[in-house]
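Report on the following structure.
As you look at this complex, bear in mind that one protein chain is not there, while each of the others sits in place.
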Amino acid sequence: MANYIPTTPAEVQEMLGAIGVKTIDDLFAEIPPELRLQGDLNIPEGMSEPEMTRKLTRLSQSNETVDDKVCFLGGGAYDHIIPAAIDHLLLRGDFFTAYTPYQPEVSQGTLQCIYEFQSLICGLTGMDQANASMYEGATATVEAINMATAQTRRNRVLVLQTVNPEYRRVINSLNTPLGAEIVSVPFEDGVVDPAKVHEMLNNQVAAVVMQYPNFLGCIEDIEKIAEVAHEAGALAIVVANPIALGLLETPGKLGADIVCGEGQPLGIPLSFGGPYVGFLASKKALLRRMPGRIVGKTTDIDGKIGFVLTLQAREQHIRREKASSNICSNQALMALNATIYLSLMGREGIREVAGQCFQKAHYLKRELAKVDGVTFPFTGSFFHELVVKIPNARKVLGKMAKHGVFAGIPLDNWFANLKDCVLVAVTEKRSKDEIDNYCNLLGGFING
Amino acid sequence: MRFTKEHEWAKLDGNVVTVGITEYAAHQLGDVVFVELPANGSKLTIGKTFGTIESVKTVSDMYAPVSGEVVETNSELEGNPALVNESPMDAGWIVKIKVADSKEYDTLLSEADYKKICE
Partner (left out) sequence: MAEPLIFDLSKDGCRGFTLPALDVPEVDPADHIPARFLREELPLPSMSELDVVRHFTRLSRLNHSVDIGFYPLGSCTMKYNPKVNENMARLPGFANLHPQQPEESVQGALQMLKTLEESLAEITGMDAITLQPAAGAHGELTGLLIMKAYHRKKGNHKTKIMIPDSGHGTNPASCSMVGYEVVNIKSDPRGGVDIEDLKSKLGPDIAGLMITNPNTLGLFDENIGELAHLVHSVDGLVYYDGANLNAIMGWTRPGDMGFDIVHLNLHKTFSTPHGGGGPGAGPVGVKKHLEAFLPNPRIQFDGKKYRLQTKCRESVGPVLGSLGNFLVLVRAFAYILVNGREGLKNVSAYAVLNANYMMQRLKKTFDLPYDRFCKHEFVLSGKGLARHGVKTLDVAKRLLDFGFHAPTVYFPMIVEESMMIEPTETESKGTLDCFCEAMEMIAREAAENPDNLKNAPTKTPVRRLDEATAARKPDINYFQKPE
């Protein structure tokens, strides 16, 4: 119905004449008749823009959003405050309707933004180099594992059970076909004992994969685990939450060789899971194992500073079947989103976001401790997410949702031994009133 | 000096063969940006890859012209890979191999035969 084709019928005739055919159909003549689609595609007639808008708006309104409710959900995606300026910049056609910067002379905007993104990720993680981004957190972790197995020429990978279970499933799907043997390391009291990792390490282990803070919200002793990994000649891969790194020491200083993770907390809307942005950063020695695009700073023939895609000989379009990864894009626009967010928030802002997350989550814990029936299965340090045990958790969560609160994620989805345990995240976006209301409602449903 | 069809040169001195890539290869590759060198002491097998050489737009494998043990690599290349372009046949050498069987060296191409390949 609406169409985005500018050619007029008169122009069509003129063009067909220039080509030397009578109809557009003639241009499809070499498709054998038996392969031609007979009749029309079985999809509806086109709609006008307002009709489509009405239809999709209605459909969208049948969902309940995190703004209709109050969101205490985390588990890898977090409901943070997003400055309004970001989207105005993302909506500049010069950014979102550009493609991969294949012609650097007319892509300096995209290229410089990626250089800034790479640098920001290095600054946050304490790593020497970062790439232009990956699809999202889980696949970034898959690539980190590929780097480690290639570098060490070993194929066993220890993945702590406290790593996001969705990531662990993706790792199983994508790392095992190439021969990686994934071994999971059990936890106690919400964290993995470094001695347990030490026990499972040997000279076949390529890497230990840990999360910081871990999926259960606890602050894993990544320093000690990296140390035992290194003693066995294995690499330390840390899946990090970038907002937590506003408060927590860099994985780099604590011994990580590769840091990867999900960039969604950096100002990207929750978006029902995507598009997000994965980040991947590493120590210098792993430079040529890095997959994906990397932007470098250089000069043009007049000596003017400029940026280019660099170290391209690592990539699939050159190395073809010898490439270590098949990725041929990055999440440029989402990396830009994260770059603008970090620029707006800045050093003080990110410290404050992280600080408020920490304060509000700890306030929630103190208040929940007063609610009869609520217990905390784990005792260690946490950042902005914690596990809470609630009698009849699923039923209570359902009631909470009906009363306007997405109260947490039931953990028995992934951990059979964590029945009635709920993962609760508190960001800077939650107000004291919302937290108080959470505790009151919960108390009422448990004890009512 | 001998040559291979993979555009490498080899020069025997005592029982050590110095290996590099030819002028022709260096020109074809364009600006060399990185040379992946084998570790000292690693054992190479004739015809098998022992490293890679990267230019801005391409990457190629390097193949051992003879079997043997790596006794030295050109560490200059780590900081200055452009040496391969500037002086492929001399300062831009890549690896020295202690040969296991010197007869292998004799089977390599002569300069005249190699030139025919490049035409």
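As written, the chain order gives the labels A and B, with residue 1 at the start of each chain.
Assume a contact is a pair of C-beta atoms (placed from the backbone, for glycine too) under 8 Å apart; a residue touches a chain by one contact, two chains touch by 3 or more.
Computed from a predicted structure; not experimentally measured.
Visitor: Just one of A:151, A:211 or A:330 touches the chain that is missing; which is it?
Guide: Of these options, the touching residue for the absent chain is A:330.
Visitor: On subunit B, what residues meet the omitted chain?
Guide: 31, 33-34, 54, 56, 79, 81-82
Definition applied: only the chains that are shown with their structure count from here on.
Visitor: From the mean C-alpha coordinate of subunit A to that of subunit B, what's the distance rounded to whole Å?
Guide: The mean C-alpha positions of subunit A and subunit B differ by 43 Å.
Visitor: Would you pull the subunit B residues touching subunit A in the complex into a rising list?
Guide: 33-34, 36, 54-59
Visitor: Report the residues of subunit A in contact with subunit B in the complex, numbered from low to high.
Guide: Per the touch definition, subunit A meets subunit B at residues 288, 311-313, 318-319, 322.
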